[in-house]
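One protein chain is absent from this view; the other protein chains keep their places.
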Amino acid sequence: MSDKSDVLVIGAGVVGCAITRELAKFNLKTVLLEKENDVCGGVSKGNSGVLHTGLYYPKGSLKGKLCVEGRLMFPKLAKQLNVPYKLCGKHVIARTDEELKDLEGLKAVGEANGAKGLTIISGKELNKREPKVDALSALYSPVAGIMLPYLFTIALAENALSNGVKIHVETKVLNIEQVNSGYKVTTTQGVFYTDIIVNSAGLYADRISAMLGLDKYKLYPCRGEYLILDKNCGELINSMIYPVPPKIAGVLGVHLTPTIEGNVLIGPSAEFINMREDPRTTKEKIKQLMSGAKELLPSIPLNEIIYGFSAIRSKITPPEEKGSRDFIIREDIENFINLIGIESPGLTSSPAIAKMVVQMIKKRKDIKEKIDFDPTRRRTTPFRESSRSQQASLIKGDPTYGEMVCRCEHVSKREVIDALNNPFSARTISAVKYRTGAGMGRCHGGFCLPKIIEILTEEYGMLPKEIYLNNQKSPLFIGTTKELREKQKSE
Amino acid sequence: MKKEIICIVCPMGCHLNVEYAQKTVLSIGGNRCKLGLEYAEKESFNPERTLTTTVKVTNGHLPLVSVRTSKPVSKKLIFKTMALLSKVMVEAPILIGDKIVENLFDTKANIIATKNISFKKRST
Partner (left out) sequence: MNNFTSQDVDLIVIGGGPAGLAAAISAKKNGAQNLIIIERNNWLGGILPQCIHDGFGLEIFHEPLTGPEYAQRYIDELKKLNIPYMLNSMALEITPDKKVFVASPEDLFCFQAKAIILAMGCRERTRGQIYIPGTRPAGVYTAGVAQNLINLKNMMVGKDVVILGSGDIGMIMARRLTLEGAKVHAIVEILSHTNGLPRNIQQCLIDYEIPLLLSHTVTEIQGINRVESIIISQVNEKLTSIKGKERKIKCDTLLLSIGLIPENDLSKTCGVKLSPVTRGAIVDENLETSVQGVFACGNVLHVHDVVDFVSLEAERAGKSASECILKEQRKEKRIHIEVGDGLSYVLPQYISRDTDLELSIRVLNPREDASIGFFDKDALLKAEKFRKVHPAQMIKIKLKKSETKNINTLRVEVLQK
């Protein structure tokens, strides 16, 4: 890897991928390194998938500014990348007199940040829009929206890739040294040389920074748990339903989010933990989420929960501070740009963060926009989103469109194979799940798992031992049957 | 001596109370049909089971064929049979009832296929 790059981005989460895709517009040699076997392998896939409007962040903060800017950039970007989103609006509800006052405060902050169209509506008006939700009043944000964070991240990466960027997965950074004319980055896959480094390593950004002696950053992992309701609950709410944020730890509180796929998300909780790799769900938080959801929507059918998951926020605010410090985005050392503490609203902000980082790079390098940059990512409309006539055409063009692999989400064999043919060669069950939705439904893989496994063995010739859930540490099988008996016999 | 056993002949699952001395059954209670009587007698001295498992297949539409013993065999032979079958490989096509192993450990029981497997050429 003696080929020297102009910019090397560390971490293929949504921020790293957005930056990389932005860099792909310029005449630069850009490399993106990711320690996992696929993009979006970390924090970026575990969140509410919300496009925020900037209600919560102090005027003048990066969070407030980038959130509003990112939100405004999103529709065009989504169209170019061919990813779904929906501006379903959001209601922050007040249930006590004290909370009523808080709504005014949130509105003022939002407007100071440049959020448009914020109105405070009566409980009666709320009831008309959200018949199942009762409150005294609500702050309505019409331009808040929802999207699919993993699909967005994957789309950013794929579009960057098709515009000449190099992306290396399963490449963990072990060491960084300053050398004469830039940096030497040692990884599990060899050495990379680069002029500029962008550290967007999320939960591990402090460690990457420390590799260059900048050990002043400390991240406090803060776990958030979620519960997902079945799609047949999709009509419970029409918009996002938030409480007034609790005055702790700078979190937004347990809220209800309708998802693009038609489910309802409950969560997240907030719990500071000691270990970064502790993606547990806990009995206590599951209970807390359930009661939080009941408070927002008393008739919520908790027996329709199909799954729970958790993810870890990379907070830079110590627990005892009970607040939320701003993003840190700065060139701490010449040609080394740190992005630290990118938590919510990091997803919404990611397109704006990308622009900001490119502006910083412009100061160091004389860069020009490429004339042949293609901002569009082509994608066949998923089978399930097509009309019956379109479905018939898809099948006539390719019979594997007619073979359903996932019964809950109506994902066809063609789409599964397309997902497995991803440019990162991530041939895992999760790679299929995040790209197609197969396995996310109510049977949770009961039908599609054996079918995906069949595709992996029949179409890709993979052996049982080579089939993984997420990565090479998560094998689904110990081998074929009979092997244990044969071994015992020979002992 | 007394013992309680669960009858496995049918889904009813009668709880049978068997009283026995050395090699004779003195009384059986709790059965709802005469199959239970036969079962209790056998189960007391020489328990037998029908073993069902699978055997590897080459060039089949499935990689395994399901099999069973053609009649119940002594429980003691179960693991021995599993070890034997772990090394057996049969060629498709296979029809239900095909003998996979004949006269298993001199029991006069055969291992027979319980599924039709059609031929499908495999590269490996």
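Each chain carries a letter (A and B) given by its place in the written order, and its residues are counted from 1.
To be clear about the criterion, a contact is a pair of C-beta atoms (placed from the backbone, for glycine too) under 8 Å apart; a residue touches a chain by one contact, two chains touch by 3 or more.
Being a predicted model, the structure only gives us computed values, none of them experimental.
Novice: For the chain omitted from this view, which of the shown chains does it touch?
Specialist: Even though it is not drawn, that chain still touches A, B.
Novice: If the hidden chain were put back, which of A:Pro131, A:Pro399 or A:Pro423 would touch it?
Specialist: The single option touching the absent chain is A:Pro399.
Novice: Of the residues A:Phe272, A:Tyr307 or A:Phe373, I need the one that contacts the missing chain.
Specialist: Only one of A:Phe272, A:Tyr307 or A:Phe373 touches the chain omitted from view, namely A:Tyr307.
Novice: Out of A:Val43, A:Cys408 or A:Ala426, which touches the unshown chain?
Specialist: A:Cys408
Novice: In the whole complex, what residues of subunit B lie against the chain that is missing from view?
Specialist: Where subunit B meets the chain not shown: residues 5-15, 32, 49-54, 56, 62-64, 66, 68, 75, 78-79, 82, 96, 114-116.
Novice: Given the full complex, what residues of subunit A touch the hidden partner chain?
Specialist: Residues of subunit A in contact with the hidden chain: 227-228, 232, 277, 279-283, 286, 303, 305-309, 383, 388-389, 391-393, 395-396, 399-404, 407-408, 410, 412, 442-447, 449-450, 453-454, 457, 464, 467-471, 473-485, 487-488.
Methods note: only the chains that are shown with their structure count from here on.
Novice: Taking each chain's centre as the mean of its CA atoms, how far is subunit A from subunit B in angstrom?
Specialist: So the centre of subunit A lies 52 Å away from the centre of subunit B.
Novice: Using the touch definition up top, name the residues of subunit B that touch subunit A in the complex.
Specialist: Contact set of subunit B toward subunit A: 54, 56, 63-64, 82-83, 85-87, 124.
Novice: Under the touch definition given earlier, write down the residues of subunit A that touch subunit B in their complex.
Specialist: Touch list, subunit A to subunit B: 461, 480-482, 485-486, 488-489.
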